[in-house]
Structures are given as structure tokens and as C-alpha cells.
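Of the protein chains in this complex, all but one are displayed in their positions.
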Amino acid sequence: MTASLFARALASAAMAEVFADRSLVASMLAFEAALAEAEAAEGVIPASAVAPIVAASHAGIGDIDSLVDEARRAGSLAIPLVNRLTAAVAGRDAAAAAFVHHGGTSQDVIDTAMVLATKRALGLIDTDLARLAASLRVLTRAHLATPMLARTLLQPAQVISFGFKIVAWLAPLVRARDRLARAQATALRLQFGGAVGTLASLGDKGPAVARRLAAQLGVAPGDGAWHVQRDDWVALGCEVAVLCGSLGKIGRDLALLAQAEVGEVAEPTGAGRGGSSAMPQKKNPVAAMTAIAAAVRAPHHAAALLAAMGQPHERGLGEWQAELAEWPSLFLETHGALVALADACEGLDVNPGRMRDNIERQRGTVFAEAAATLLVPALGKAKAHELLTTLSARAASEGGDLRALLRAEPAARGVDADALDAAFDVDAAARRAGAIAAAQLDRLEPSPPRTGTA
Amino acid sequence: MTASLFARALASAAMAEVFADRSLVASMLAFEAALAEAEAAEGVIPASAVAPIVAASHAGIGDIDSLVDEARRAGSLAIPLVNRLTAAVAGRDAAAAAFVHHGGTSQDVIDTAMVLATKRALGLIDTDLARLAASLRVLTRAHLATPMLARTLLQPAQVISFGFKIVAWLAPLVRARDRLARAQATALRLQFGGAVGTLASLGDKGPAVARRLAAQLGVAPGDGAWHVQRDDWVALGCEVAVLCGSLGKIGRDLALLAQAEVGEVAEPTGAGRGGSSAMPQKKNPVAAMTAIAAAVRAPHHAAALLAAMGQPHERGLGEWQAELAEWPSLFLETHGALVALADACEGLDVNPGRMRDNIERQRGTVFAEAAATLLVPALGKAKAHELLTTLSARAASEGGDLRALLRAEPAARGVDADALDAAFDVDAAARRAGAIAAAQLDRLEPSPPRTGTA
Amino acid sequence: MTASLFARALASAAMAEVFADRSLVASMLAFEAALAEAEAAEGVIPASAVAPIVAASHAGIGDIDSLVDEARRAGSLAIPLVNRLTAAVAGRDAAAAAFVHHGGTSQDVIDTAMVLATKRALGLIDTDLARLAASLRVLTRAHLATPMLARTLLQPAQVISFGFKIVAWLAPLVRARDRLARAQATALRLQFGGAVGTLASLGDKGPAVARRLAAQLGVAPGDGAWHVQRDDWVALGCEVAVLCGSLGKIGRDLALLAQAEVGEVAEPTGAGRGGSSAMPQKKNPVAAMTAIAAAVRAPHHAAALLAAMGQPHERGLGEWQAELAEWPSLFLETHGALVALADACEGLDVNPGRMRDNIERQRGTVFAEAAATLLVPALGKAKAHELLTTLSARAASEGGDLRALLRAEPAARGVDADALDAAFDVDAAARRAGAIAAAQLDRLEPSPPRTGTA
Partner (left out) sequence: MTASLFARALASAAMAEVFADRSLVASMLAFEAALAEAEAAEGVIPASAVAPIVAASHAGIGDIDSLVDEARRAGSLAIPLVNRLTAAVAGRDAAAAAFVHHGGTSQDVIDTAMVLATKRALGLIDTDLARLAASLRVLTRAHLATPMLARTLLQPAQVISFGFKIVAWLAPLVRARDRLARAQATALRLQFGGAVGTLASLGDKGPAVARRLAAQLGVAPGDGAWHVQRDDWVALGCEVAVLCGSLGKIGRDLALLAQAEVGEVAEPTGAGRGGSSAMPQKKNPVAAMTAIAAAVRAPHHAAALLAAMGQPHERGLGEWQAELAEWPSLFLETHGALVALADACEGLDVNPGRMRDNIERQRGTVFAEAAATLLVPALGKAKAHELLTTLSARAASEGGDLRALLRAEPAARGVDADALDAAFDVDAAARRAGAIAAAQLDRLEPSPPRTGTA
């Protein structure tokens, strides 16, 4: 398995499979098979060695838990893996065994296996990112002019539209797809440098073998080994963490809007979804929960990658190993959040009535800035602001309405009645926000699906 | 499994077992069984319900991967677990099924299961902490007066003894055992509060049931539910991270001392230990590697726990779930580091000859402060310091020896020759350090085994 | 200044003063003065050197910005500071200059100055922790039986009392005072080891000088130098972060309760408090904001301390310096949060009417678990849970009331009417929660003020 019980419950099954033991071991063996093929093609090893190595690689190397036990002593998973593979090849063809893992080093096998896994992982992320973005586009269009409260510092502020809010969830996701595509174009490259990065045992055939190997595995060949140059790789990890942060913001907004006292949206319900082991009435926002949990965790996993960058000399002593151990978490939690939100937003239950009701309960005070603008010519800014602060407080405490109080206010006598009505027009405010959202939505054209490759 | 492939290779098998799926599920079921027993003993549920519930709990709830799938929709692992348990009990005794999980909530089951796992985890840590400490005591005693370079800012400083260095590794471990014992005394307590912490469904029987339940499970009853009061729990996690930091310091020192150019210690070698997949001559310091990897990671896992403390109202939405997902990592990495270092220090290869050789290569310059003290009366502090800076540089560049240069130096003519010799006495410096180490060692008496361990 | 503009706005002025440049430099000079006194008392340096050193230390060492410039080249602030102090002493008494900083090293001066600052910092924290705790005690007592919604996963759960919620804010603070007192008892100790921890230049006078020095400065003498044994120190930092996490939880709850749609509490208002530069009606919860900001930041500062523990050999190269740079932030943010919350809770505006109103809007569904218990004998657990899920949904969608729906429900016919009424009794539920809170409050007796010293 890929993670402990409670971490797996926050991840998707698909992503757990990508970083599962057997997937990673299979990728490591795929590297060894492709290496033999590339080296034979370049005449580095005999052609006759290829078939036994490829066959043994496909056959697998047996129990993984005991492999991990051996790795603890060896200091690297690749060592017992190569030993087992070599023995298996020897069982098929004694001569071929000499050419297993020829010229490679532990880090070549392991980093490339992680690149292959990450390529699949980013494919999953891209698919669900597109799915979530599509839902948010539909919601934006549907609610361009649906009035809702804007809230700043968790207090009512002014009137926007629900579409305006949704487009602010969407834009970072569209940008994330672009940034991830760019980051993976440089980060998803072959690791192949041999013992110290020079491919010393391949003589002058190193570059040619590397090109073939990369092509075979479907990754970019890159510009030499990146054994201790982790910048592109960690930058990719950070982009995933940034995406996770944007998902966390959506989750938090959803959770706040779904509070019973707010009631403006609800996650879809259904069998087995969001109940409680104790309370029959419960409908918990589990997608929001999953996204928030991911956003609580991801910054620390990104930080661990950054902290592991100081790898000494030509291979890390602990730092690289720490990076390997942390890497999958970022993808597990981010994809878990993404799938949960994509599922929830496809069936989001939006309640425009409660949105309007929550605005009206503010008794016009959310138009205080607009009203102030009308009063400034007569009163000056400070007095206008002060008067509206006082009247807003009165509207709240006495149950009045700010517009009515203003009409009755001698100091506001000079204000044009139509202008005052316009300043307090809920729908007009929502339409203005909707126009901004519509324009932004047009600029956020959907990208074609990412292929997961550079 | 408890963690991804590369994380498991840095952990001990024993700790992986503690937080394994089946262990956690078994603890959750043990909670449900003990709850039934405690409630029956207090007359809250009928005595006849106990046997079927206990039997079904022992029998287990089947496949865990599908449980995790259900948990993703439900928002909590406890919900499908209780559902399956209830169905299993119903299969044995339809009436008893009504009393499964009576009065409890998801968080009660899950937090208590984590407490039980953590108690076992701390037992493992305590055992290997004692083992590592014992080895360090032996090394300290053996090398109280073995001269070695002190190095500050990674540059030669003065002469200490190897025992003096080792006791500085030991003292934080002895303190860690004490701090962990204290922290677990408050943190390892029953979680039991029902839906919102009031045990509302148990009427006035809540406290009595809680006391019985705690006794049955072997944990402290605590002072009410701590659903959203995570301070003691997270403080315990931080103590584990502090221990991990102290282990990382040992690992880093070991790695530096084991560099070929320094060569003062080496990790024990042996079959399958510290080799390379490419280079036959390699003897990699795998214990240091494991400890450094743990110390790179642990700060971030501790930070994630701290970041998860802001759990709203009476149960977290994402924060608690994030904490659950992060908790095992701290224990996995710390115990992995501990076992690796304990193994390595039991067979540490110490090379006093290289230690002395490395001192001598400094050509007396590491006694420059001592020499300065002798020159100050005649020259004043600034001139004395300056002269020794100059002569030290000359000793280094011209291959001389600081003591000889001083003897030839007119400005140093007044210094007593015996005092000068004493100032440059390598063994005397080591003995002075050894005396400090011996005194500190006496104060660091070994503690008896911790009782907090299962 | 102690921090950048926006960090300072989140800190208290008092704590900013504790870690201000001039305070730290003054403490460094106080160390040098006390060192001279202690060494003279033990006959290590001439008595005549004391007065000039003390006088020059009190006089200060001039411009600090240029000191920082010199420190960048030197690699340590103590080096230019000692140089300036030596020159100043020489200006008073040439002979005395030779005895400035005798036997000490940069880390002795700097760490001890940080210990002195931290002692003051913890004194400030203890004072405001006591103040906040006192307010929370008053609020708990006043609202032991004030009914309010419990909310789990940000959804209505059951009925508790406001006092029950407050005591859950209080308990972690009471424990924090205890834990901080314990942590500082071991962490706030003199740093004094000379160049490499052996106090080599003091011959056999080291321990005696250390005891005098510690007594003079009002800190514990400790068990030798802790140049690279950072465990007690970092554990203290972690305790501060844990406290900050508990404050963040209070801040988050306050913010949620203060939402207009919830309206159960409000921070005190007043001139210049919580307004907006744009919106006259705004009353922002600035204490909650300050506490949340602190809790967002503190985990990372604690993690930085943990990450800095791997200090090589006998003095860190970068790690120690990183720790020094990060240390003040933890105290600045935590005390800022504490003062803000203490101020807010002293004048907290509690609205029991809205609390009851929010309960009533749930139409009895928050008693579904209690009702289920009554139905189980007749229906079995699964059916009872299912029925209540259905009726709760109907109550919400059709505007009914769960109790009324149950009364009309044929399947619930057998339930005793009085028992049903009791299950839906808001005040009784609040009283039960209040009784638990009262008992916990009694156990949380106020501690006497901490002296900030061991």
C-alpha cells in the first residue's frame, strides 16, 4: 500500500495505485529492461542479453516486504532489486546476468521510476482538474447574476454574484493546469548518470544510450544527470502544493457556505455519503473536509522536498531518501481533494433563495460604501463614513433598514432619491459582478487535455 | 501497509506493524468490544449483548481496502466499520446489534485506536532508546580520554576527547526518555465523549463507563473528551520530533566522522550492508543516512500536527483528518532512525589513530587560544590574538608547527617554556574534556524501563 | 526593530521590545559584564579589570546597523561586539581590555542573551495567559447553562452550553501554563562552554565561574554547555507553538461564531477597532484575525527550529544561526495572539438569544440521536437511524419539526411522550453540558503567577 490507513482514506484509489509498491517496482524493472535494450542497440552489451533481462524484468522479483527488509541494510532499494533480477536472469541465461543494470546506479533506477509514476500521477490530476474546471464553468455561467453576499474577514461586505465567486475558484485551477504542464515539461526527464553522473562505464556511448532509454520509457532525455540538481523536480512538487492550496480555498468556502446558518450551498447527498456514526440528521460536507485536510498537509510535504535539496556532493546521504519518502504524499492528498471536489461540484446544490435572504438580513448595510459616495460631496469623506457607521449600527440594533434611515436623515437630505435607490439595488450589484465574471470566464478558455508528457 | 515503498525502507518493520491497517482496525474493534463490556457492567446495555459484540469484534470486519473506499464517501472510517460490525453482530444475535457503538462517535473509536497504537509505538521507541543509550555509555567510558579534534563551523577548533563528544549525543537521549514519559502520561488517554463531547446518550452513566473503558483498554481515563483539545497529543508528537532532531545530529556527526578524509569512525560492515549497486569498494554509512533522512522529514510532520490544531467547534472538518494521516510518519521515521543508530553504535568502529593524526595535521594551531592566554600579559589581547593568527597561517602554509614558531618568535620570548608545552599538550586537553564527560555521565544515570510501554 | 512591518502589526509592542536590537545587545553586554565579575570573584582575572568592563558594557557599543554589517563578514555578531567592547574598555583602562570576554565564545554570549530575552518573553506570555484564562473562567461560570449548538464538521450536531465550549478553550491554556513552566525550568539555562564546550581557558575554575555567572544573570547553571544539544531549547519552542495552536482554535471559533449569519458572539468594538478602509458598516473580528494569523505561522517557525537541530560537531554551521533568526517570531506571534484574545474576551459580547434561535432553526433535528435511542427497542438500530434520517430531512425541507413528525409517525407510536419531550429539551441538554463544564472548571484551578524562572 501507499500510505497509512487514514491517509489512504483521504486519497483516491487511482493515485494510491500509481505509487503502490508493485507499481514502483514494476517501473524500476521496466527501467532495467529498457536499459538492456538501449545498450544492446548501441552495442554496449550483447544483443543476446536482452531477451533474458526483459523476460526476467517482466516476471518480477517476488515478495516486496522482504525486499524492503534487505533495503534497510543495503541503504537502497535498488541494490536488492538488482541482485534479485540478476539472479533471475542468471537462471535463464548465465551470460546475460553480467549485463543487468550495466552502467546504471541505484539513483538512476529509482529516480526514473519515480518520474514514470509522477507522469501517470499528473495525468490523473489533469483529468480531474479538467473535470472540476468544467463544472465550475457551468456553475459560473448559471449564476452570473445570482446575488450573494461578499464576505471579507468573515463579515458581510457587499453584494457580488455567485458566478463571480465561482470564477475566482476557477481561475487558479486553469492557471494550475498551465503551470503544471510547464513544470512537468522540464521535470519529467530521464535520470541516467551512472555512479557519479558521468556514465563512466559507457565510454562514449553514454549519450546515445540515454537518448534511446528515454525514448523507450517515454520521458525527456534531459541535459545530463540530475542526481543532486533537484530544482526542476522540487519546483514541480511545489506547483502541486500550490494547486492543493487553491483546492483548499474552494473547500473552505464550500464548508462555510454549507453551514446551516448560511445554507447557500450543499454538497450532494446520497447513500453512504457524509453521515455520522451517532447522529441520524447529519449531512457532512465530506468533499470540503477532504480538500481542507489536503491543504493542511501539503505545505509541509512541499517544505520537506525543499528541505531535502541540500544533497552533498554527487549523491545525498539521507536527503535524497527523505525526498523519495515524501514525494507520493503530495500527489495522494492533492488528487484526493481534486476528486472529492470534482464529484461535489458536479452535483452542487445551490440555494439562491438563501443567498438573497442572507443579503436582506444585512438591512442594506452592505451598501454603506456606495451610500457614502453619495454623501461625500455634501459631508466630506470623514463625516460621511462616520454617519454611515452610526446608521449601520442602528439598522443592525434596531432592526431598521439603512436606506430608510438615510432617507430620514437630515444630513442626507441632498442625496438624489434615484441615486440612493440605485446604490441599494441588489440585482444591479450582482449584475455588475456577473459582467466581470463573464469577461474573466471568456479569457479562461479551456485548455486541451494534457498528455502528461513534455 | 503503513507507508509508501521508500518511506517503509526508512522505517522499522516493528513500527510499520504498529500502524498497519490491520493493527489499527483491530484496535478500533477492541474499543467497540470494551465499550460493550463497560456499558453492560454499568447497566447501560443488556449483558446479553456483550458476547456477540465481543465475538464479532474479534472476528474482524473483512477486507480493508473496500472499507477505505466506503470511508471516502462517508467521511470517516468508523462509519463503515461500525456498519459492518453491526451487521456481523446481527448475524449472531439480532437484539445485540442495537447496542453496538452505543453512545460513541467516530472520533472516540479512532482517537482511542490511535492512542493504543501510540502506546505500543512509544514502547518500541523506549526500548531502542535505552539500547542506543547503553551503547553510547559504553563508548563514552571507553574513550573518556581519547583525544580528538573539536570542530566548530566545520573547522578545527581545539582538542576534546571522543568520550566528550559521545556524552553530548547521549544527554539529549536521556532527557528525551524523561520528556516522552512525561508527555505520554498526559497524552495517552481515552477519547470518549459521544457525538459532541457530553456523552449525552449515556445519561449519568457516562463517567463510570469511561472509567471502566479506560481501565479495560489500559489507558488513562483523562478529564473529559479531547475531541478538539489537541494540545497534549500534539505536544507528544513534538517531543518525538525533538528526539528525531537529536538523532539527526548523531547521524550527521557520524557521517562527517566517517568521511574517508576524516576516517575517525566507521559504521559496522557486514553482508548486504552499505554497498553500492555500481561501485564494489563502497561502504556507505546507512545508519547515518537513515537518521539524517528522518531528521529532514520529522520537522514537517510535527508542523503538520501543529497546523491541524485549529479544529473548529466540536469536531474538525479536515484538520482532525489531516492529523490522523500525518501522525504515523513521525513514529515510523523516528524509530527507523533509532534502530539504525542503535545497531550502528553497538558495533561502531572507532579509530583513535586517525583522531590523533587529524589533530597533529593541524600543526598546533588548535592550541592558539591557549597560547594567546600566555601572550596576553606581555602583548595585550589584541596583539596576542593577531600574532597567533599570523603564526597559525604561517604554520599552515609553510608546514611549520605553531609551538616551534612561537618559541622562535621574539615577541613571545617572555613565555615560560613549560607553560607553553602544557598549552600544547594534546593528552592533557583530552583528559580535561574526559573529566567533564565523566562527571556528566555520572549524572545521566540510566532510567528503568518506561511503564508506558505495553 | 524586531520584525518587518506586517509581522510587527501582528505582535505586541511589549514582545517587540523584548527581542529588539537594543535589548539583545544589552543582554549580550550584560553577559560580558557579569562574566568579568564572576571571573574576578574566582580569581581568574584581576579585580581591577571589573569596573572598566562593567562600565563599558553599560555604556553600550554604539550603532547597531554597522555592527550587523561587520557581523555579516565575521560570521557572528559577538565578534564585532566583543571588538568594540574591548576597544571601549581599553579607552578606560588599557590593562583591563585583556580580560574582556575571557574564556567565552560567541555562542556563550549570544545563547545566554537569547535565554535572558526568552525569560522575559515567557513572563509576558504567562501574564496574558493568566489574564485570558481569568476571562474564560468568568465566561464559563456565566454561561454554564446557556444553550448553544454544538457543531461537528461545521454542521449542527447537538445542544451544549456556551460554558461547555468555553471550558474547552480554557483547559489547553491551563495546561500550557504548566507545560511552559516545566519546559522553561530546564531550557532557560546559562550557555557557557568556551570555544568547544570545555571551558579550556579557565582551567579548573570553569564550574565555579559558571555557577557565579548563572546566579548573577538569574538563570539556571545547567549541566555543561549545550552548544549543540538543542533539545531542551527546541522543546520549549515547540511548547510555545502548541500554545499558539490552542489560541488559533479559539480565534477560529470566535470568527465562526461572529459571522453575521451566526451572530452568537461579537468582539468588543471601540474607536479604531475592526473598521474597514472602504466599508463604513464593518466590524471585523481583529482578535480572531490576529490569533488565526499566528496559528498559520507558528507551525513553520517551530519546524524551522526542529530542522536546525542537526548541528555538526561542536558548533553549527548555519543551523545555529538559522535557529537564532527564527526564534523571536514564535514569541512575537504567540504573544500578539494572546494579547488580542485576552483583550477581546474581557469584553466579549455574547448573544444567548441568537444561540437559542440557531438551535430552534434546526427544528429538533439536533436531538435525532436522542430520539433514535428511544426508537431502538421497537425498531432496532438500523431502522431507527434510517427513520430519523428521513424525518430529519423532511423537517428541514418542509419546515416541520422533528418532534412533531415523530409524534405523527406510526412507527414511533410506542415511544413514551414524556421521554420524547425530555429528549428534545434544549435547556436540559444545556444543563447536562454545563454540569460537565462546571466539574472540569473546578479541576482547572488557577495556578499562581509564574515567575518566569526556574
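Chains here go by letter, A, B and C, matching the order in which they are written, and residues are numbered from 1 within each.
Note that in this section a residue touches a chain if its C-beta (ideal position, glycine included) is under 8 Å from a C-beta of that chain, and two chains touch if they have at least 3 such contacts.
Just so it is clear, the structure is predicted and the values come from calculations on it, not from any experiment.
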Specify the residue from the set A:S201, A:Q216 or A:T269 that touches the hidden chain. A:S201
If the hidden chain were put back, which of B:A13, B:A47 or B:L154 would touch it? B:L154
Which of these touches the unseen chain: A:V234, A:A258 or A:A412? A:V234
Using the touch definition up top, pick the residue from C:T290, C:N358, C:T373 or C:Q440 that touches the left-out chain. C:T290
In the whole complex, of A:R84, A:R120 or A:R151, the residue touching the missing chain would be A:R151
Missing-chain contacts mapped onto chain C: 1-10, 12-13, 19, 21, 24-25, 64-65, 68-80, 82, 101, 103-106, 109-110, 194-195, 201, 251, 255, 270, 272-279, 284-286, 288-297, 299-301, 303-304, 307-308, 317-319, 321-322, 324-329, 333, 336, 340
Against the chain that's been left off, what residues of chain B make contact? List them. 151-158, 255-256, 258-262, 275-276, 278-285, 288-289, 299-300, 303, 307, 358, 361-362, 365-366, 368-369, 372, 384-389, 392-393, 402
Touching the missing chain, which residues of chain A? 75, 86, 94, 97-100, 150-154, 157-158, 160, 164-165, 168, 171-172, 175-176, 179, 182, 186, 195-198, 200-201, 223-224, 228-232, 234-235, 238-239, 241-246, 248-249, 251-253, 256, 292, 295-296, 298-300, 302-307, 309-317, 369-370, 373, 376-377, 380-382, 429, 432-433, 436, 440, 443
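Here is the rule we use: only the chains that are shown with their structure count from here on.
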Looking at CA centres, what chain is most distant from chain B? A
Approximately how many whole Å separate the CA-defined centres of chain B and chain C? 24
Approximately how many whole Å separate the CA-defined centres of chain A and chain C? 32
Among chain A residues, those touching two or more other chains are 255, 275-276, 278-279, 284-285, 288-289, 299-300, 303, 307
